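Removed from the display is one protein chain of the complex; every other protein chain stays in position.
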Amino acid sequence: MLTAILSLAALALLASFGLAIAARVFAVHVDPKVEEIEEALPGANCGACGLPGCSELAKRIAEGKAEIDACPVGGESVARAIASIMDLSYAGTGGRSVALVMCGGNDQVAAKRFYYNGIYDCTSAALLFGGDKACSYGCLGLRTCAGVCPFGAIDMLPSGLALVNPDVCTGCTKCVSACPKGIIKMVPADRLVHILCSSHDKGGKVRKTCKVGCIGCQRCVKEAPEGAISMDENLAVIDYRLEIPPDVAESCPMNTIVVQGGDVGETVTKVAAGGEE
Amino acid sequence: MVENGEMRERKNGEVDSASAESGGAAKSVSKPEKKEKKKEEITPRFLVSSSPHMHEGQTVSGIMKLVIYALLPVTAFSIFMFGLAAFRVILISVGSALLFEALSQRVMKRPVSLRDYSAVLTGLLLALNLPPTSPWWMILVGTFFAIVIGKQIYGGLGYNPFNPALVGRVVLTISFPVQMTARWITPSMWGMNPVTTATPLGRIREALLSGGQVDLHLSRQGFLDLLLGNRAGSLGEVSVILLLAGGLFLIAKRVITWHTPVSFIATVWVLTGIFHLIDPTRYANPSFHVVTGGLFIGALFMATDYVTSPISGRGMLIFGAGCGLFTVVIRLFGSYPEGVSFAILLMNGITPLIDRYTKPKVFGIRREEKAAA
Partner (left out) sequence: MPLRSFFGGVHPIYNKELASGAAVEEMPLPKRLVVHFTQNLGAPPEPLVKKGDAVKKGQVIAEARGFVSVPVHAPTSGMVKSVDVFPHPVGTDLPAAVIEPDGSDEWAAECNVERDSTGLDGEAIKQIVFEAGLVGMGGAAFPTHVKLSPPENKPIDLLIINGAECEPYLTADHRLMLERPAGIMEGAMLFARVLNVSETIVAIEKNKPESIEAMRAAAAEREGVRVEALDVVYPQGAEKQLIFTLTRRRVPAGGLPMDVGVLVQNVGTAYAAYEAVRFSRPLIERIVTVTGSGIKQPANLLTRIGTTFQDLITQCGGLVNDTGKVISGGPMMGVAQYSLDASVTKGTSGIVLLRRAEIPQFVSDACIRCGRCVRVCPMTLNPSALSIFIERMDFDQAAEYNANDCIECGCCAYVCPSRRPMVHHFRRAKAELRKAARKAG
């Protein structure tokens, strides 16, 4: 018994000694800044910066190979924190941006042209005639963006639309590239007026396919401040550099323009109400 | 490209005139619009899916039912041999398997899928692997481990790494060795005169452990009895002939392939044959080893379980050989008289590995220059 205890203890001592030496000899010099920066980064390893993970980005920033605001997720606050670690100044870009699904055509208001039977995934559905929505620009509602969001910021509404929660969204743009329809856009988080449509179809076709689609009537263009809303191939598009008063939304005959309040659900209620009108 | 530009211009032009027309009457627009919409409303008419648009018609429940049909003769025979005791075991096992399946799926908020018959099959297979004397509570423990721990915890049918029925059986073998390995009864018509006895393999094990010689008389005598099933054992393992009939039925129906059973049984036969040649006084005749114990039910019905065995023919051959090897090692050198279930479970564990190394080669050789470019 005693021999067993002694021999094991000796073995343990030997091993720990070896480890201690190894730790000294083979120690890798790590710039303390890298660790500090990594600490400051969100740590989600989401890959939005284009690098495999946060530690890789931290290394690049410390080496000066990446900008201090290279993390799209952390935004301004993280950039400031990194700036102070790196003894650099950070001016700021002014506001963070969040993702927005540019479609209000839920199942009540947007027509479908066939019964889809296949994989529950937008990219797969888009392989068959671009999806079952009669509008070829519509949100297919099959959860692909919600699936790739590393922060759980996208909810699937029972009415068949994806909805980004702007309070949770970090602006990593993963959903933007995942959406096969390309209808998720980055918008400044502090803007409340949005045109929830991506259709470049002519007005007549839009009327047939969707009750809340932009028909290109240009009323909002006239109502809004000069240049704030412009037409791009039958679609009214907001220039987010300019502020738009909420009452412009009233001018839209299709209820395509929504005013987003603090409440996430509000957008949807507005859209749904528009359909019933 | 030019064409596109033209179209764009034209589109915009048309929209312009449309908006000019509707410019004045802002609020009243919606009403007449609606009528027009009613007429031309787009409604889905056809089903659109990826090809193919035909199906053979086979379903998971259809396959499960075929396996159950294949086991019916064995089940009937076990009731004939062990009487009400066997019927009781089967009833409790199948019933509780269904109950646990439904309960666990309800708890885990998954759709309850009793209709795929997989729980019935698991319950039946477990029952056929139990001695007729099994107490009711032990069967419940078995089905609980089989269904809940062996299958549903992993995500349900298709995701379980180990054969559920075998998980149940092995848990019972380890936890209740007395009930599982020591209380055997002799078969008799309708189980009228049950007499406590040992299984043929058990007797050999005892003889080996007590340092005595294997009773060669025993291993040769009544080979026909062994084939027919006139011996002590688990409910379903006794009748080799009926098991074989069921297995052939499944092969004919293309539910299973020959690979796993043939390689499993052949390996056991060859290995025990080698040992028999080395020392016939200690190691029994290979044919005896093949027809006793749970080898046939294991090779034909347990090792061929889809989810837990390799998918390709080559993989199945390796899998069967591995099962055979472990079975022989456990039977001859282990502390249990029977090793089929342990062997299959062990091989279940390395199935992913086998699958990876027996990945089928794609038709046609890959061009070298393509890889380079």
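Note that the chains are named A and B in the order they appear, and that numbering of residues resets to 1 at the start of each chain.
The criterion applied here is as follows: a contact is a pair of C-beta atoms (placed from the backbone, for glycine too) under 8 Å apart; a residue touches a chain by one contact, two chains touch by 3 or more.
Quick caveat: nothing in here was measured; it's all calculated off a predicted structure.
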Checked against the full complex, the residue among B:M54, B:V178, B:A252 or B:I278 that touches the missing chain is B:M54
Where A:L14, A:L88, A:I119 or A:L242 are the choices, the one touching the absent chain is A:I119
Filtering B:Y159, B:F333 or B:Y357 for touch with the omitted chain leaves B:Y159
On subunit A, the omitted chain is touched by residues 113-114, 117-121, 123-124, 127-130, 132, 136, 147
It is residues of subunit B that touch the chain not shown, namely 3, 6-7, 44-56, 58-60, 62-63, 155-159, 257, 306-307, 309, 311-312, 355, 359-367, 370
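Keep in mind that, in the parts below, only the chains that are shown with their structure count from here on.
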In whole angstrom, the CA-centroid distance of subunit A from subunit B equals 44
Subunit B contacts subunit A in the complex at 8, 11-12, 14-16, 18-19, 22-23, 26, 29-30, 33, 36-37, 40-50
Counting only contacts in the complex, subunit A reaches subunit B at residues 111-118, 127-129, 132, 134, 202-204, 207-209, 211, 215-219, 231, 233-234, 251, 253, 277
